[in-house]
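Just one protein chain is left out here, and the rest sit where they should.
Take a look at subunit A:
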Amino acid sequence: MYSVESLLRDIKNTSLSKPFRILNVCGGHERAITRAGFRTLFQHNIHLIPGPGCPVCICPEEDIAYAIHLAINENVVIVSFGDMLRVPVEHEMGGCSSLIDAKNQGADIRPISSPQEAVSIALEEPRKVIVFFAVGFETTMAPIAATLLNDLPNNFKVLLSGRLTWPAVAHVLESQPNTFDALIAPGHVATIMGSEEWQFAIDHHNLPVSIAGFHPESLLLSLQTLLGNCSNKVVTLSNRYPEVVKQNGNAAAKAIINKAFTIVDAHWRGIGVIPGSGFSFASRLSHLDATNDYAPVDFPSQCAQNVPETTSPCEKVILGKMAPDACPFFGQECKPASPKGACMVSDEGACRIWYSSGERSITNVIKKGNTLKVEMK
């Protein structure tokens, strides 16, 4: 078998004519990479670039604003995964710039750790309307789907803001051609959807893909495999998390997702509208949709039908165009205790991970034409 030492040696000693640019699209991977110090360790031959890897970071501002509106103006109880409560919106809703802000001003907003907990709250408080602000990628949408297909109390509603990962990755690869040389695919998304879902990157972008787990050895195996692809001039899909990820994924979970949801075009914060990238209610669950019961609100939205030109630093970080610490606000106006952008809020946001781990080595990874310019401190 492989030892960590031999993998480290192998990767470090691989000599390439130019650094190999590997995109990762999972906050868990970014955290593992950063904590293991791989970015610094392999800086001479690999550039590890975080992309759109966190469902909290890409949740559109208008959805958060709508949740704030429901909590303060419609007297509902908003329940959501803890990270969502602190995500700031640029345009305040009712004087509140986040759900926690609204909570501090008296709105009933509660963090939960599972979708079943949301249902329990609705059962315990039958006189209140409980709106579950449901955010997540496929990994989380499968449990949410399973919960929503159960018998639910009438006072339980859902504000759905789930997203599919691969269309966003496809968008990043299409909009920035020749910027990335390989992809580390998210292990727990692939647990549900299967390794085969990532074949598109090979077929359409000629990009080697490796599915990684979250311990350093699995990530090193992925890096070694991807470098091997480069050296041998082949493009393969490799699964380096086979103990959990199967080629077809979890068939029962996929069937449950398909029963609960349909796939629609959806807005991503920092990216714009991506076709076929969002979950909507299947008709059998449309009675759960909170947006049927409450009027929409005006919110200045970038949600045009076209993908907007990206301008803000957050958007550049989400798209892998800029390293977190190249942002002028990083560690200055924007810190975990007082976040200015969503990527500094979530435990899986690249900025939060870099700030908390002291990751500062690559100071400037900005796309310049078709190459990445990297300056070391």
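Keep in mind that, in the parts below, a contact is a pair of C-beta atoms (placed from the backbone, for glycine too) under 8 Å apart; a residue touches a chain by one contact, two chains touch by 3 or more; residues count from 1.
What we mean here is this: contacts and distances are computed from a predicted model.
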Worksheet entry | Options "HypC/HybG/HupF family hydrogenase formation chaperone", "Beta sliding clamp", "High-affinity zinc uptake system membrane protein ZnuB" or "Component of SufBCD complex, ATP-binding component of ABC superfamily": UniProt name of the undisplayed chain | "HypC/HybG/HupF family hydrogenase formation chaperone"
Practice prompt. Write down which of A:Ile33, A:Ile192, A:Leu207 or A:Cys334 is the residue touching the left-out chain.
Written response: A:Ile192
Worksheet entry | Which of A:Pro60, A:Pro88 or A:Gly136 contacts the chain that the document leaves out | A:Gly136
Worksheet item: So which of A:Ser3, A:Asn75 or A:Gln116 would be touching the chain we can't see?
Response: A:Gln116
Response to the item:
Which of A:Ile11, A:Ile33 or A:Cys54 touches the missing chain? It is A:Cys54
Item to complete: For the chain that got dropped from the picture, name the residues of subunit A it touches.
Response: 26-28, 31-32, 35, 54-56, 81, 83, 113-117, 136-137, 139-140, 142-144, 146, 186, 188-189, 191-192, 213-217, 243-244, 250-253, 256, 346-348
